[in-house]
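Note that one protein chain is taken out, while the other chains of the complex remain in position.
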Amino acid sequence: MSKKEELGKDKLIWIYTQMVRIREFEEAVKNAFIEHPGAIRGHAHLGDGAEASIVGTLSTRNPTDMVMPSYRCHGYPIVLGTPLRKMMAEIFGRKDGLCKGYGGSMHLADPANHFPGTSGIIGQSIAHATGAGLTAQVKKAGQIVYCFFGDGASKQGAFFESLNMAAVWKLPVVYVLENNQYQAYTHYSLEDANAVAGDPLSNKAAAFSIPGMTVDGTDPLAVREAVSVAAERARAGQGPSLIESKFYRLSAHGNVITVPPLPTQFPEHEAVAVYGNRAELEEWKAKDPVPKFRSRLIGDAVLTEGKAKDIEDAARAEVKDAMQFALASPMPAPEEAINYVYA
Amino acid sequence: MSKKEELGKDKLIWIYTQMVRIREFEEAVKNAFIEHPGAIRGHAHLGDGAEASIVGTLSTRNPTDMVMPSYRCHGYPIVLGTPLRKMMAEIFGRKDGLCKGYGGSMHLADPANHFPGTSGIIGQSIAHATGAGLTAQVKKAGQIVYCFFGDGASKQGAFFESLNMAAVWKLPVVYVLENNQYQAYTHYSLEDANAVAGDPLSNKAAAFSIPGMTVDGTDPLAVREAVSVAAERARAGQGPSLIESKFYRLSAHGNVITVPPLPTQFPEHEAVAVYGNRAELEEWKAKDPVPKFRSRLIGDAVLTEGKAKDIEDAARAEVKDAMQFALASPMPAPEEAINYVYA
Amino acid sequence: MAREMMYGDAIAAAIIEEMQRDPNVIFYGQNMGMTERDPMLKKFGRERVRLAPISETAEIGIGIGAAMTGLRPIVELWMSEFMLVAFDQVINEAPRFHYMSGGQVKVPVVLKAGFGFCAGWAGQHSNCIYHTMMGIPGLKVVVPSTPADAKGLMTSSIRDNNPVVYLHHYMLTLDKGQVPEGEYAIPLGVADVKRLGSDVTIVATAWMVKKSLAAAERLAQEGISAEVVDPRTLAPLDVKTIVESVKKTGRLVLVDQAPRHSSAATVIAGEVAEHGFEYLRAPIKMVTAIDSSVPYSEPMENFILPNEDKIVQAVKSVLAQQTVAA
Partner (left out) sequence: MAREMMYGDAIAAAIIEEMQRDPNVIFYGQNMGMTERDPMLKKFGRERVRLAPISETAEIGIGIGAAMTGLRPIVELWMSEFMLVAFDQVINEAPRFHYMSGGQVKVPVVLKAGFGFCAGWAGQHSNCIYHTMMGIPGLKVVVPSTPADAKGLMTSSIRDNNPVVYLHHYMLTLDKGQVPEGEYAIPLGVADVKRLGSDVTIVATAWMVKKSLAAAERLAQEGISAEVVDPRTLAPLDVKTIVESVKKTGRLVLVDQAPRHSSAATVIAGEVAEHGFEYLRAPIKMVTAIDSSVPYSEPMENFILPNEDKIVQAVKSVLAQQTVAA
């Protein structure tokens, strides 16, 4: 299962398809800041650049395995089969949204599709995902949990406490440290002691005596290979692993923080806006995982240009439909705000 | 400085003297639970077993270096020169106590002797000590900070966050993880992922790419040697180190938690009371650092029996005097409670 | 049918019964289930009774995540202040998921902790922090004052589909009282009138109920009839029962172990000043801890705490005042 050669054509095409669906979705959200100013409120965060890492990881998933990322959460439910219509409607705060307009971009939740929910407070969801692992272990339902979090989050106490407990309790969790190289506006090399020393962030695994490895997060098959080993370990009851998946966030952290009535906007990438380092951005754009995987599949004759275009057109159509659905959906009634305070 | 041979006789005798002073003090506190039932309130924690680790570490100290341990804090100020009278009076909640009766056993503070204060909440003081390191760095006063904390505390997020920041900022802090093998009633092998895997706890240093080592905490000279290197590194502006000093807590965690008006008492060691493992306790009693160092100094002709006895008698007399002073000191007036709310 | 039990044991009994009833209930925390001789471990096994490291953020966060996905964890936190290192999990995670998910997710976790241990534990271990949690939408806060309430409220806390902070008072641990036999659940959000009276209403929780009842006894000897109301849960807060009592007595004394501005007393005072103002025939009087940290030394510690004398005095002072509103 963990070797590229063993991967069937269907699975490879599935991977590409999901990557494209994520990318198209995120591009549409980003464009909405121009096309529908103010319609997306608060703080929205995009996953472009993370596609290979997300889909490579989830390509190892069994149907009931749970997925728990942080607030940068659009990509994962797309892969799990959550309707894009409901996701987009939620991001626009509409009544037909996935969470009926209560959550917004940062708090997508689709428990029916094994996506229990996300937190906007850095690092905290690592503990929640670990708790989902506890459920899986206690219920012996054969599930594992994929826990995604950022390079920045790996500096939060919750990360360390959770991994120690998961290791001691041998919980079936795969921890994917998504090193997209930025924590908001801060390059990770400025705040991480491993990075300062020139070491990979997967060195942190040594603090828990669990396997740790760093993988090229722009290559879905490399990610898949590393995650497969970790997933098998989790399934076998041997406990958690830590995988640093290294890629690059291709858009800015999120929309500019504005005080109403100023409308929200999407800014330039921090590499340029903060560090004046356009070369870095360009270098990583050249490694963009989506076109890279496309070329590879075409090169390997898994895809033709035509088939690739079909996939892309279909994704674009699906996202367009989702956008239309979202914009057509009504706002929740004001007084619905008092629902769901207590269960 | 870091080699045993270079250590003068005076320093060796100083080390032994401080170890004995700590031991006598702690024995007296423990006895007070029998001799003066109820006089020590709340929760008192003893440092017997830690003497070699404490004094070995502090034997590398320069006069203005700061010392910041956790709530198990009696041993350190004894070495720093805090009057035992004031310490004992504080533990008895008296007006002449080090903190005028406001703090008690867990919260000794003597900033004039470079002992800024301690916290009873696990792990939190690691951050405070790191902050003292920041002061030292910013003020360029040539100080370093000795930060002591337990094996249990190394599972608290504050530990990881603090060491990462200290490493990134290259703060002059020596972190001494006092592995006394118990976190209250829990043996460390039941809760630490490194220990579960049979690894030393100093492996956690890899999470910060800083030097980590494990040392025999029952041997003051071994501790001194390891700490010397870390202290020199800190003084040279190269940042923090993590030293796991492994020894054994010789008394129970603390007095039994009782609800008033039941008087507080001191129980049997957890090895016996909880785990029924008297052999473990006996094994470590045989390695008791105080008699062990005594024999060694006598064997090395640094001490004679007579001189050793003089030291012990002097310590006993000093502690007895402190006890008398404490018992003679009045209680604070009730209405003093409203002082020191704001500075 | 009832039998005499200690407060601490009543809590344990509820946990055991609920664990027997529902296999999804699990129980973990620091310094518990260390050896195979542990009685809970023997009864329920290593899957359901676990030892946790000193990692409150992970302990509580794991409880939340487990609750979101189908378990009903009880997290033993020992002292309520230890929750503070993980406070985001308590007030900004657990109570938010049901709401943020538009009702899709439930978080049935019980956070159990003792509090208010004024027995020489000094500044960091003796506090009352319920005020930080009682106003958080989505979070329930329970503060039992008797063995029967301790049991009945723990049963309901475990069965509740919301996060519940269950705060038991350390000073009451060994107190005895009659507890109904068998399954016993007290609804969350219903105050209990612990003593009927007509001249003044005293509202108190946990240890302060005991002190208030003792004060009421003394007042009775002087011919003053005090009603003592125990909200039992601070969230939801049963304002109605309190206002009803004030309607009857016209006077309100609030007793609270916390310093004034971090007390439940001020919240209750605010509610009554709005919803029971018309019944008040004297100013509301609050008997709270003095505004200082908790000192170690006994005379100072006693000084800052509410006690019978202070309660008696406060009651007399509100009775001395005739309808003062202009």
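Going by the order they are written in, the chains are A, B and C; count residues from 1 in each one.
Going forward, a contact is a pair of C-beta atoms (placed from the backbone, for glycine too) under 8 Å apart; a residue touches a chain by one contact, two chains touch by 3 or more.
This one's a predicted model, so the numbers in the text were calculated from it and none came from an experiment.
The chain we do not see here touches A, B, C in the full complex. Across the entire complex, the residue among B:V29, B:I54 or B:A158 in touch with the chain not shown is B:A158. Checked against the hidden chain, the listed residues A:L190, A:A236, A:A279 or A:A328 yield one contact partner: A:L190. Across C:P53, C:G114 or C:G250, the residue that sits in touch with the chain not pictured is C:G250. Across B:L7, B:I22, B:A50 or B:M66, the residue that sits in touch with the chain not pictured is B:M66.
Only one residue from A:G104, A:P200 or A:G239 touches the chain missing from this view: A:G104. Taking the complete complex into account, residues 66, 68, 97-103, 107, 109-112, 116-117, 119, 121, 124, 126-139, 157-158, 161-162, 164-165, 168-169, 339-343 of chain B touch the chain not shown. Not every partner is drawn; the one left out touches chain A at residues 40-43, 93-94, 97, 99, 101-104, 106-107, 119-124, 152-153, 155-158, 183-187, 190-192, 258-260, 262, 274-276, 331-338, 340-341. Residue-level contact of chain C with the missing chain is found at 57, 81, 84-88, 91-93, 95-96, 99-100, 122-124, 127, 129, 131-132, 134-138, 235, 237, 250, 258-263, 265-275, 277-286, 291-293, 295-296, 323-326.
The working rule: only the chains that are shown with their structure count from here on.
The chain with its C-alpha centre at the largest distance from the centre of chain B is A.
Separation between the centroids of chain A and chain C, computed from CA atoms only, is 40 Å.
Centre-to-centre spacing of chain B and chain C amounts to 36 Å, using the average Cα coordinate of each chain.
Residue positions 155-158, 190-192 of chain B each touch two or more of the other chains.
Under the contact definition stated at the top, the residues of chain C that touch 2 or more other chains are 52-53, 55-57.
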